[in-house]
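Missing here is one protein chain; the remaining ones are kept as they sit in the complex.
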Amino acid sequence: MDYEFHWNVVFQNMPELLNGAFVTLHVSVLAMLLGIVIAILLAIAKMNNSKPYCYIATTWVEIARNTPAIFQIYMAYFGLGALGIHLSPYVAVLSALVFINAGYLTETFRGGFQSIPSTQYSASKSLGMTSIQVYRYIILPQMLRRIYHPMTNQFVWSILMSSLGILVGMGELSGTTQRLQSLSFRTLEFFMVAAVMYFIITKLVLISSSLLSRKLFKGEI
Amino acid sequence: MISIQNVHKSFGDLEVLKGVSLDVNDGEVVSIIGGSGSGKSTLLYCINAIENIQKGKIIVDGVDVHSKETNKDKLRQKLGMVFQQWNSFPHMTVLENAALAPRIVKKMSKAEAIEVAKKELVHVGLGDKFDVYPTKMSGGQQQRLAIARALAMKPDYMLFDEVTSALDPELVGEVLDTLRLLADEGMTMICVTHEMGFARDVSDRVAYFHEGVIAELGEAKQVITDPQNPLTQKFLSKVR
Partner (left out) sequence: MNSLFTPLSWSDTGFILIGVMNTVTISIVAIVLGTLLGLAVGFLRAESSKVVNVLLGSVLDILRSVPLIIQLILFSTFVGAMGYPLDPFVAGSIILSLYTMAFMSEVFRSGFESVHQSMRTSARSP
């Protein structure tokens, strides 16, 4: 094999790579939080009987779930740019991820909510609980257990998909890697380190998520 | 006292209760029997204000259940209810299941609530299951948990909606024994049931529901063993 590996330049740029990794985590967390908020609203809208709300929610969910993430990111960056709305790469990637997360999580939330039998509600009411108490103590805790793993997966997915920031010159891990390798031409080295960093990030997320779930959920479903 | 006066209840075009009147006195056990769709379970839901009614009145201890001024959450504390499906809260231990409502509805201290819950769990024979999760228990045990959970609210009345009909046959006995125990202790109970032996032996009076009206109401032994109404006779001959 003719290729000679040069790792020095990678190590010299480690602070920048770590900074990129931080931005990756940053954008994914934010995309997740905003996605959750919107998904709650969309799920309520979708379960609502009022036609226009339901229609808007359904359209959102279908578009988000049936188009590739790269399309959303291009739309947010170049598409809106062509219309004169210039988003920074960060905002463009963030809004695309929020859009998709919201679409997927809407279905997760709706499914989680509908999987709880309505008899849990009437049984709780018969004990004299107010509606708020029923949701607070009975419905939502059970729902959280059911949506916890799908939500973790969605978060991991966000981290992986934020790598598409590379295409619009965003300063997250992939984008930073791309920029650094184009300065030094150590493509393999830089991307191998980036791959390892992605691996570590997703593993850490999964491990802490399962530790947290063990602490949160003692009962079995 | 629960006083049911000429109650009408419809689901859309379907009239389920067509003028039902029944007084249940304190300390009395009334069983309601009848075919499926005769409206017997619906009546319990109406007494507990889970369902509203279109006409008539239900008065519990002088309070009109369906009046707008009535605080229904408050009223339900008086009326314990156990359902066909036991509806244990799967994310809580047996003890937490029973202690939750006393704690958050009656605002008892944690220690008080746990004490009450433990007492009622022992009462129904679940004294060794405090820290077990309900999903690990049999249907009969979960149904007894549901009874203890309702009793922990110290209700004045208990409504039982076909509590044994979703159970495996070999588990029916333990739940009926618990009901029998409550009846002996003087609890006022309305039991919708398919267990004719139970209705005959445990209840004071039996009401036979047919198509939304009470077709026959009388002393328990008489209605079950010597029904007067031909409809009751026909029903009982089919059930046996």
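Letters are used for the chains, namely A and B, taken in the order the chains are written, and counting of residues starts over at 1 for each.
Going forward, a contact is a pair of C-beta atoms (placed from the backbone, for glycine too) under 8 Å apart; a residue touches a chain by one contact, two chains touch by 3 or more.
Since this is a predicted model, take the numbers as computed values, not measurements.
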>> Let's see if you follow the contact definition: name the visible chains touching the chain that is missing.
In response: A
> Who touches the missing chain here, A:Ile63, A:Ile116, A:Leu140 or A:Val156?
Replying inline: A:Val156
>> Given that one chain is not shown, which residue among A:Leu17, A:Met151, A:Met170 or A:Ala194 touches it?
In response: A:Ala194
> For chain A, which residues lie in contact with the unshown chain of the complex?
Replying inline: 1-3, 82, 156, 160-161, 163-164, 166, 174, 187-188, 191-192, 194-195, 198-199, 202-203
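Here is the rule we use: only the chains that are shown with their structure count from here on.
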>> Suppose each chain is reduced to the average of its Cα coordinates; what separation in Å results between chain A and chain B?
In response: 47
>> Show me the residue ranges of chain A that touch chain B in the complex, using the header's touch definition.
In response: 117, 119-120, 122-130, 133, 137-138, 141-142, 145, 217, 219-221
>> Which residues of chain B touch chain A once you look at their complex with the stated criterion?
In response: 45, 48, 50, 73-74, 76-77, 79-81, 83, 85, 87, 89-93, 100-101, 104-106, 133, 135-136, 146, 149-150, 153
